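Missing here is one protein chain; the remaining ones are kept as they sit in the complex.
Here is chain A:
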């Protein structure tokens, strides 16, 4: 890739472009911080304890915690003990959302976490490796007086990881265990207005089901969903960004096809990066408002995965193509060593995601972490992906180091070179350094925001203005990578001065010099390599 726009641009113009991009970056942050609410909301529900008065356990019967047709409730299990109600007759009922509210497709996804309040009793405590078996059903309706329609029904097992906050000798009866959160379900779309969850904890002494799980006092459900306001802002941003990236992509590819030579690897991979960015940007989520597409969550994961894989490959190729060590690359297969780990790692994560979110399309209560085999499998996938990531970053750091070593080597020889060669290398060095600078800046910003969002709690307030920091980070980072791809395609597109001068300026020397630059990194099946061409040029002079 010779004579990119960035080399031929004056410093002033570069500053102006930089300034414009910076303004857009600020806007991206402000949109998230000032307009959007927090990205997600949490609903805390304590399950109502209903009694299944019908002895035959009708499958179709739904237990409503309140409203008309509400179930027969008990306030505590002490009451049940007195009335001789058995554990198998207890149904925990949770209605999502709260009274007089309704869910909406704008919430995009919904996931629930279960927590059990278990009291310590010296003669009835949680045994080691206890698992709790849940008979859980979920139903929906769109009309307050309508019939409940079953959405999912499953018999699930979850591990009970609890510990006492104080040593066993000091605890008093009735003290609650501190238990880990138990993931219960994940829905990829919120297409209905009202949801109802009914949970039973069936006891079977013979099969040792739900034995040795302590004395349960309460069941709590925490439901997380994306805020409608955030979804709207997010969609708006995507809808705005899609055409922007699309236009620059078309422009970029036209420039490349206008040239006489075929596109080189670096140009192709920048274009591929643009395509994967557009793939993320295209706001297909709009359809989730009208259609009940539960696979949207999985699809979003895949789209992001493709973009990350492409970005990582791009960094490797970019470094490789700026190596300046006279060896021929320009072919993707030359990078198999570095790209291999990316591909393998991505595949691992994809399989893992299919095992978790893929299966959740069928059974929203499924969790790969619930069983021992599943946990080991999941951990294996994640560890392999982690090793791949380490390998990749090792390679990348080594390549960057090599490039810098070559740069300093070339630097010392620059004054001795011919003008053409010097220009060529200066161009390469400038292009690489500029790229390193913005890439590092973007990566550093992403990392900083990631860490901040991990430790941040709630919005920040400056005199009456509330800034939703978490939303600002999301829109800001998303906008930033879009601008990054935009800037790459714009600045690293072949300069029109190449062919523009071609036509207007008939000077053979300039022409051949440009031609030389153009071909520096192009592989010719049997043509002279760059070194020979350059040497020949010098001999001519």
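The definition used in the following text is that contacts are C-beta pairs under 8 Å (C-beta built on N, C-alpha and C of every residue); 3 or more make two chains touch, one makes a residue touch a chain; residues count from 1.
In this text, contacts and distances are computed from a predicted model.
K.L.:
According to UniProt, what is the chain that's been left out of this complex called? Choose from "EOG090X0ON0", "Protein Wnt", "Small ribosomal subunit protein uS9m" or "Geranylgeranyl transferase type-2 subunit alpha".
P.N.:
Protein name of the absent chain (UniProt record): "Protein Wnt".
K.L.:
Quick one: say which of A:146, A:174 or A:409 touches the chain that got left out.
P.N.:
Final answer for the missing-chain contact: A:174.
K.L.:
Just name the one of A:46, A:244 or A:371 that touches the chain not displayed here.
P.N.:
Of the listed residues, the one touching the omitted chain is A:46.
K.L.:
Among A:24, A:106, A:295 or A:344, which residue is in touch with the absent chain?
P.N.:
Going through A:24, A:106, A:295 or A:344 one by one, A:106 is the residue touching the chain not shown.
K.L.:
Identify the residue among A:28, A:152, A:349 or A:483 that touches the chain left out of the display.
P.N.:
Result: among the candidates, A:349 touches the missing chain.
K.L.:
Please output the residues of chain A touching the missing chain, sorted low to high.
P.N.:
Spelled out for chain A, the touching residues are 37-46, 48, 65-67, 77, 80-81, 84-87, 90, 94-95, 97-102, 104, 106-107, 109, 111, 113, 117, 121, 123-124, 165, 172, 174-176, 181, 183, 186, 201, 203, 205, 210-211, 213-216, 220, 222, 224-225, 227-229, 300-301, 304-305, 349, 352-353, 356-357, 450, 453-454, 457.
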